[in-house]
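Okay, structure first, notes after.
Of the protein chains in this complex, one is absent; all others appear in place.
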Amino acid sequence: MRTTYFQQDVLLIILCPIVGFLIQAFLGGIAKKKLGPSSTRNLFGFMAVLAVAVPFVVTLRVLTNFGPVSSPLVVPLAPWIDLNSFRAPFEFLIDPLSLTMLLVITGIGSLIHLYAIGYMAKDKDFTRFFTYMNLFIAAMTILVLANNLVLLFVGWEGVGLCSYLLIGFWYKDKANTIAANKAFIVNRIGDFGFMIGLFLLYCLMSSKAHRHTRFLSYDVLRTSIETFHNHPAIVTGICLLLFVGACGKSAQFPLYFWLPDAMAGPTPVSALIHAATMVTAGVFLLNRLSFLFVFSPVACGVVAIVGAFTALFAAVIAFGQTDIKKVLAYSTVSQLGFMFVACGAGGFSAGIFHVVTHAFFKALLFLGSGAVIYAMAHNQDMRNYGKLSKYLPITFICMLIAFLAISGIPPFAGFYSKEAIIGDAIGNQVFGGSGINLVTVAGYTALFAALLTGFYMARLTWLTFLGKEERWRSISTDHSHHAEAVPTPALEVQDAFGFFASEPLQLEEEDHEELTADHNPKEVPLIMSLPLVVLAIGSIAAGFLLNGKLVNWLQESVQTLPFHEVSWVTPAGITAGVLGILVGIAVYFQGLPQKEGWDIGKWSRFRVWAGSQFGYDKAVTGGACASGNDIANFLSSQFERWIIEGVLGGIARTAKRIGDLIKTTQTGFARLYAAVILCGVIGLVGWIFISVRGGF
Amino acid sequence: MYYPPVPTVDPLALGPVGILSLFGVLGLVVELLRPKGKNGTIMLISLVGLAASAIALISDFGAGTVRSFGQMELHDHLGSISELILLVVATITVLISEPYLKEKKIAFGEFYPLLLWSTAGAMIMSTSSNLLMIFLGLEVLSISLYVLCGISRSEEKSEESAAKYFLLGAFSSGFLLYGIALIFGATGHFDLLSVTSVWANGSASSHNLLLGGFGLIVVGLCFKTGMIPFHQWTPDVYQGAPTNVTAFMSAAAKVAAFAAFWRLISAFAPSLQYWLAPLSAIAVLTILGGNLLALVQTDVKRILAYSSISHAGYILVDLLAHAKDPSINYVSMEFYLLSYALMTVGAFAVLSLLAARGKEVTKLSDLNGLWKRNPIAAVALVAFMMSLVGLPPFAGFFGKVLIFSDAVKAGLVPLAAVLAVGSVISAAYYLAIAKAAFVDEPNESPVQRPATLGPQTAFVLCMIGVIAISVFISPIQSFFQR
Partner (left out) sequence: MIVGKTLREEQGMMPKVFGQYVGILAMLLIAVIIGAVMVTGSWLFGPKKVSSYKNAAYECGVEPVGNARERFPIKFYLVGILFILFDIEVIFLWSWISIFKHATPAFQKFTFFEFITYMSTWIISYLYVIRVGAIDWDETVSLDSSKLTHMSPIQESELEPIGVTN
């Protein structure tokens, strides 16, 4: 009975965004013709928010009914893959982890949807935008609610698709489509790892004599601890492969480089998908499979080190960026690194804690930056900003709160989660405590990255909102065309192969409003500032309200490893944050230093190098494209010539010749056809009678 | 007072056929009233008739084996499935026909009644094990088809195809009828049921009669399904006939003829040793010959005609497997026929779009640039081609896998190998069609009618079907097996 009750709720949660998606997709265009753009915007915007807000309310109801101490509940809906040896039904899992994620997705999702109504108001493809957004929410709910890895993969690919569609939302600008393709292709690598991991898990589980055929479902997997215990090497392999998938989706080191480019999408997309929800899917996956990861210290070490390196690496790159959204993108990559450090240290739930707080303050940062961009005629270069606090007071205060939260200043949200992560990492017991502990190293690295976080966020805040001059007042026309001062070198390389070829570049004049010297920034409308305020409250309160409680609650669904309490972590964390901010203030108090001006020649070598991601992106993208080209060239010259042309062509020519030969009997005259039929009859009946007589 | 026997009447078993014929008559009555050049009403009547027939069919689906009308009507699962496929084929054909007929200026509203009667004939043919009924159904099917082939009266090619089809059809019907007569001579019955017992108890001379009759009936059915060497009419008739008729003919005639073929083979399975070799030879000839001949064609309709020949060969392999191992049931064959019907009719539906200014446009090069003119049609065409080759995840793949595994299971490994070789050869010309539609640029700007709702729905449905039945293969199999 309890299950049926939840069945309806789960169905409602998943169906709402799907129905919303269908309405937007199929009625949007018609409505625009019939009702006109303005009423369409109101109506469809409202419906889009509703499609996310209703699931939020339903989730709250589920939460109250579920209670704080209930055990995980599997809600089967329908059969799907139904073989004799393997079953993967449409079944969903309600437990603290999925509820936490659901609340984040639908709660922050509805705020961002609300914001997007204002942000996208002038866009011609208003309904297309919300089509993708609602579809994304649907896929994401499936991802977090799924009770088996196959269904999770459906959501996993679904969010990937929506991410691709939304990055390339303004597809008429070729750079956007290239960014979308890049995101999609890089994610393919991750998904490939994920799939192999999945297959490996399938092999491991199917080779055992199980009572269950639903052996990729979490409730069955959790009870198969003995199997994992007996095959540590395979488990490590599975964990590492699944982590490759998580790296792709959550933008960790070898595969992080799609996320900065993904900022080509509209800002609400960056806030929702590329900061708050989708990119945390990797962390979510690791949490879901925490019972698997705890069996493999090696995998945990790798996860922690990769996370820590990414946190540091991305934080350094952030210093070389002038685009406000790029800075936030690298900050996201860096913060995701923190979450993986937590997972690697065995403190999986601390990772989720950071997911939650990060969702608040990073969504806020993105929405705030969106407000700035909106106010500054879609110019994203921080060098054109300055002293904006005068014009955008609400945005400024919200952004300030988010800045303090991300830098880890108490009592803001980021402090608690970050402290939990660093504490878990430094005091970990993953390896049982002998030799060099990789995870501890990761912990210290993360602590240093926290310092850098304060530093580059102070840079962002001062360059944008504070400082002494309003720099766009001194703008001249050739400056505004420097919007992309740090070029993305890989684009030309990719383009050379025509792989990303799409429509020729068409910039629409209406979208290309110039930022001029006499521009007066205006505060955003209420519909956009309201979400900012709500998120700001969340960024303040989420930390101390949830501290400890969330981690305890999650114990029901997430396994964690024990760790030592390290007493000095809290002061050290605060010190790192404060120190970073102070250094930042010292450098950027005056505004834009000469060394970071329009002339890249005056920049320090290191900053230019950091700005170009230390050449990593160029090397990987260009290298991959070039070597792909080489392989293709080799195949086309050698394989094509010898195998295709020579062998297969020869066979084809022979076949054709035979065909031509038989074709001569096809004269077009019915009399001949009749004669052939007669011969056939004689042949057939004759053969039968000959075989009756036993040969001639 | 006479006491002649009154046959049992099973209205449910006859329902689908009866309804269809009745609606055909209704359509003809409307045509008699002559709605000035507007065939919309007749088309609507046909669609309603097909729907009503389908409802009647489904309401009685899987009711078990019932013989009625003096054992002339056989209501069983094989027949019901065949009827269902036939109804699908006819519906899709009706959907694509109206714009095509308008474009070709074929003003005959008689088209639709004829189509319905042809379908009814095919349904009669597939729901009887009585040889006379099979013959009757075949003739109703064929005679309607002869007329349909020639319905484009201003076109020489259409007339020619009708004449050829009629002449050769009549010729082969003679063999079929003679075969029936021989079997009647041996058993004193028209029903295939009596064959087995007569074979078991009969003398050598009755054996001779039976085998001779079998051979001649096989000739008749081979002609209908287009097996080599009884195939030569196929490309000429397919090419000359109006494309929508070709679409119907390529699927419906095969579905009906194979249902009858299945019953024939089942009845004659005990005498397998005598005819397995010649029929295997026909299968091999058909598969290889059909594919090789398709390679050298430049006309899409002819390519598809030869492809239909080779597909008939594949299905014959399944029939032979069934004869050798009776545990192999008709599920594979019906699945194959369903997938074949969807993809072939779909491909012809796309082709029917190309007709312009009253002319057939079916050269391979006429497809060039289809991708730009009508992307949905092009994508659908590629899906059909991939399915015809037998690439996953399309229905054709599973169809071939089923037949292949049946053949291996029955120990007909050489035939399975030939099947595989044939499929490989077929990739060349199917992909050539896909290439023509997608890659090659058109020489001059070809005329393209904008696709109207009917054909668009038709091939989109076919495309969805081709994918869906492969996704839901196991429910469909169990549905067929019920």
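Lettered A and B in written order, each chain numbered from 1.
As a convention for this text, contacts are C-beta pairs under 8 Å (C-beta built on N, C-alpha and C of every residue); 3 or more make two chains touch, one makes a residue touch a chain.
Just so you know, these numbers come straight off a predicted model, no measurement behind them.
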| item | value |
| --- | --- |
| Identified contact with the non-displayed chain, of B:D191, B:D318, B:D366 or B:D406 | B:D191 |
| Per the touch definition above, residue among B:S206, B:S365 or B:S405 touching the missing chain | B:S206 |
| Contact partner of the left-out chain, one of B:S80, B:T93, B:S161 or B:S426 | B:S161 |
| On subunit B, residues whose C-beta touches the chain left out of the figure | 1-4, 6-7, 9, 25, 28-29, 31-32, 34, 36-37, 105, 107-108, 153-157, 160-161, 164, 185-189, 191, 193-194, 197-198, 201-203, 205-206, 235-236, 239-240, 297-299, 302, 358 |
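By our rule, only the chains that are shown with their structure count from here on.
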| item | value |
| --- | --- |
| Centre-of-Cα separation between subunit B and subunit A, whole angstrom | 50 |
| Subunit A - residues contacting subunit B, complex | 82, 652, 655-656, 658-660, 662-663, 665-666, 668, 670, 672-674, 676-677, 679-681, 683-685, 687-689, 691-692 |
| Contact set on subunit B toward subunit A in their complex | 163-164, 167-168, 171-172, 175, 207-208, 211-212, 214-216, 218-219, 222-223, 229-230, 232-233, 235-236, 273-275, 277-278, 281-282, 289, 292-296, 425, 428, 474 |
